[in-house]
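The complex appears here minus one protein chain, its other protein chains still in place.
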Amino acid sequence: MAVLTVKNLAKTFNLGTPRASRVLDDITFEVRGQTFVSIVGPSGCGKSTLLNIISGVEEHTSGEISLTSDEGRPARMGYVFQDPRLLPWRSVLRNMMYVQDDQGEATVARARRYLDMVGLAKNADFYPGQLSGGMQQRVGIARAFAVEPDLLLMDEPFSHLDAITARGLRAQLQDIWAQSKKTVVFVTHDVVEAVELSDRIIVLQPGGRIYEDIGIDLPRPRRQTDPTVATLQAEVLARLEAMKELGRTTEPVA
Amino acid sequence: MTEQLVGAATAAPPADRDGREAGARRTAQLRRWRRRGLLVLGWLAMLLLWEFGSWWYGSRLLPRPHEVFLKAVEIVESGNFVTDFSASVLKTFAGFAVAAAVGAPVGYLMGRYDYWRAFFHDGVTIAGTIPAIVYAVMSLIVFGLSNLGPILAVALVSAPYIALNVAEGIRGVDRSLVTMSEAFGRTPRQIRREVLIPTIVPFVFAAIRMCFAVAWKVEALTEVFGGRNGVGFQIRTEYQLYDIGAVLAWMFLFIAFMLVIERLVLFRAEARLLAWRPEERGTAL
Partner (left out) sequence: MSTASQATVDRRRSTSEIERSTPAWRRRLTSDRAARVAALLSFLLVWVLLSLLFRRVPGPVEVVQRLGEEFARGEVFGNFGSTLYRFGIGVALATVVGIAIGVLMGLSSLSRAFFESPVLVALSIPAIIWAFLTVMWFGFGDLSPIVTTFLTSVPFVVVNVAQGVRGVSRDLRDMSSTYHVPVSRQVRDLVLPAVAGYIAAGVRFAIIIGWNGVLLAEWFGGGGGVGYRARWWYDANRFGGFAAWVVLFVGFIVLLDRFVLDRAIRRAFRWRDS
């Protein structure tokens, strides 16, 4: 069944002031459990806003949004941000425990396990200031998985990293996801990355509407060197070129 | 592989590097000595000015430096400075505690909620511009000749600073960390404890450091106006006896003592609480 349901969602910033700007407009989609969904679109089209609304950090202006969990408790969410967002005054492990409801031994062990998965088992007691940007981002990923979320949101988690680090982390993310099978909504502006990681790609167009919803049916694990992956990537890219044309022709009219 | 490349690049220093650096090192050394010399010169200029003043006004109106120094030694040797010093220090810290207990929550409200910001803003800024003498006399009017007067004066002077700094600190809180906490469903209480308070600690210390320099002066001032013990009381007594040497001796002893306290207590506490800061990384590792 659907974990996340979004219906006719709209968002206008600075509502009721002269600076009002509509960012999302009539968004409708559902996300089923245990799938990896990417939301792709050029920067500024409202992807982060959409994630913030789903996570409850931001209010939506109108429309409906609901989250479901199977176990008779409020849905739990994990969020990996574009920047690491770690508390600089807490050690890595305490940063991971900060977002946990349960502070028991078992949870600590789970946090350590995810920390190990991202290769930072040895850095549990470091302060974030003592880690490189890539390491901090890995802590952010481990933190999000460690809350065992019903829905995991990721907002361009690799866009601030250099290409080599980002490729390593993408591979790591695929492995962790394969083991845990969380429901993921992954935001990126990078189509190639989206094809590599996801089961389904929702394309957002400028103005905040859904342009296309593409299923990606490729075997896992996927590697960038795999020709079938590359072919599909090229195909999706071509379809997005078409969207850019559309944006150009409709802009003056709107 | 990349490491090897980097290593190769640095592994071959120019043969006569030491020779070429010697000149630069000598220049740096010279510059350091010149700085030190000027530092000493600054102190000498001050003493000279003082000596000149004593000569001009006569040593009754402005005692000469060594006379003041001897007076200070006398005070220290007689040992009766201990009770006055501890009385003054205790009153200063008590006033501080009151100021923090009132100022920090007010600052928190101001930083956190627009309503309370509008509510307190004018009052707090006005309170911060009122001269210390007004607070000193006001405290005496309220409490008369008692130890509570200086405590109240210190509290009144310091509380606005603390409130303004805490408010500033809260407003400077990294919004993205609060967002992160909310996204992970943290309660307001948890956010307060783990995000807001650690953020404002450096601001509180800045406020305390700034305040402390003002606070002990106000404390002494209040004692001058109406204290029954403490450094200010001694200064007034000596002034009434026209013993300016003793007035200055008490003052310099108190300044020295307060500087030491500032270094010992405040710096230590600050270094411990702010160990996570990147500047301290070297010691933390």
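Residue numbering begins at 1 within each chain, and the chains themselves are lettered A and B in the order written.
Throughout what follows, contacts are C-beta pairs under 8 Å (C-beta built on N, C-alpha and C of every residue); 3 or more make two chains touch, one makes a residue touch a chain.
Fair warning: this is a prediction, and the values are worked out from it, not measured in the lab.
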>> List the neighbours, among the chains on screen, of the chain that has been left out.
In response: A, B
> Thinking of the whole complex, not just what is shown, which of A:62, A:179 or A:228 touches the missing chain?
Replying inline: A:62
> If the hidden chain were put back, which of B:22, B:76, B:101 or B:118 would touch it?
Replying inline: B:118
> Which of B:22, B:39 or B:241 touches the chain that is not shown?
Replying inline: B:39
> When the complex is taken as a whole, what residues of chain B touch the one chain not shown?
Replying inline: 34-36, 38-39, 41-43, 45-46, 57, 61-62, 114-120, 122-123, 125-126, 128-134, 137-138, 141-142, 144, 213, 217, 220-221, 224, 232, 235, 239, 244, 247-248, 251, 255, 258-259
> In the whole complex, what residues of chain A lie against the chain that is missing from view?
Replying inline: 1, 15, 56, 59-75
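Simple rule for what comes next: only the chains that are shown with their structure count from here on.
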> How far is the middle of chain A from the middle of chain B, if each middle is the mean of its Cα atoms, in Å?
Replying inline: 47
>> Considering only the defined contacts, which chain A positions touch chain B in the complex?
In response: 52, 55-57, 76-79, 81, 83, 85, 87-90, 98-99, 101, 127, 129-130, 147, 153
> Can you list the residues on chain B that touch chain A in the complex?
Replying inline: 176-177, 179-186, 190, 194-195, 198, 276-278, 281, 284-285
